[in-house]
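For this depiction, one protein chain was excluded, whereas all remaining protein chains were kept in their positions.
On to chain A.
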Amino acid sequence: MTDAVVVTDIRKSYGDLNAVDGVSFTVAEGEFFGILGPNGAGKTTTLEIVEGLREPDSGTVELLGVNPWPRNPELLPRVGVQLQASSFFERLTAREQLETFGSLYGVGTAKAGEMLELVGLTDKADVQENKLSGGQRQRLSIACALVHDPDVVFLDEPTAALDPQARRNLWDVLRAIQARGKTIVYTTHYLDEAEILCDRVAIMDRGKVLALDSPAALVRGLDAPTRILLQPGALPLDTARELEGVDTAAEDEVSLTISTRKPARVLSTLAERGTLDGLQVRTATLEDVFLDHTGREYRA
């Protein structure tokens, strides 16, 4: 597999602020790659440097084998971009937006209908952009990024500020795009979402990449204990502490929490004893990875 994006040690500062401070990563063709991190981490700046919208102070970018800076008109048709602010033409309907963006790439108007279908906006085709809901606007914005059938798609926080239902609808759209063989690079500040969607993620904070791998590998690499939660009083605390494989156990008004690195062993013991009341199992998440690297709780 060849790499769609190769970023090597890019830096960008605004005055004293190092917005991007030595970022490197590669994205393989067909991969769904996530850039995660809290607001101000440098996600947008990184993405826009890769897209060729901003010039890095130093470092190199190869997008589909070429340098995107300065603006390279031959590269542009192969790249689709959704900017963080959804940029639409004023007072055009959903269909007209797609037709206009398409025409910038020499795409016929027939493509607009297909795109509306892909993002589930067929029944909103004749509605003006400013009358769409937040989720519909995001989907339209993604459709506009895809209308010319690019190989690589960059999406900047497509799910930000959406309600849970709209977010899930959008996930389906993103998966459908990946199924078409596109390379997707997207940013989000929802770590849980990235864990579900992405093949690999780069977790950013303060302009640097903290960790870069598949979500599963990152979590596994933490070697963090699994926490098993039971109803308080489900079994005596001392008994719980002495079960095989249990590292620690603690109890409060809400739950009895057992930490273990052998969750299978502990769960089967608990099952044998018939003490599974109110059972919840929590494994580590990307938020724990963030905490592990920064010593701070993750706050989007």
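Please note the rule applied: a contact is a pair of C-beta atoms (placed from the backbone, for glycine too) under 8 Å apart; a residue touches a chain by one contact, two chains touch by 3 or more; residues count from 1.
We adopt the following convention: contacts and distances are computed from a predicted model.
Undergrad: For the chain that's not shown, choose its UniProt protein name out of "3-methyl-2-oxobutanoate dehydrogenase (2-methylpropanoyl-transferring)", "ABC transporter permease", "Acetoin utilization protein AcuC" or "Cytochrome O ubiquinol oxidase".
TA: "ABC transporter permease"
Undergrad: If the hidden chain were put back, which of A:Ser24, A:Thr100, A:Thr122 or A:Gln231 would touch it?
TA: A:Thr100
Undergrad: Sort through A:Gly15, A:Pro73, A:Pro164 or A:Gly274 and give me the one touching the missing partner chain.
TA: A:Pro73
Undergrad: Have a look at A:Asp16, A:Glu90, A:Asp126 or A:Asp252 and name the one touching the chain we're not showing.
TA: Of the listed residues, the one touching the omitted chain is A:Glu90.
Undergrad: Which residue numbers on chain A touch the omitted chain?
TA: Interface residues of chain A facing the absent chain: 51-53, 71, 73-74, 76-77, 79, 81, 83, 85, 87-92, 96, 99-101, 103-106, 128.
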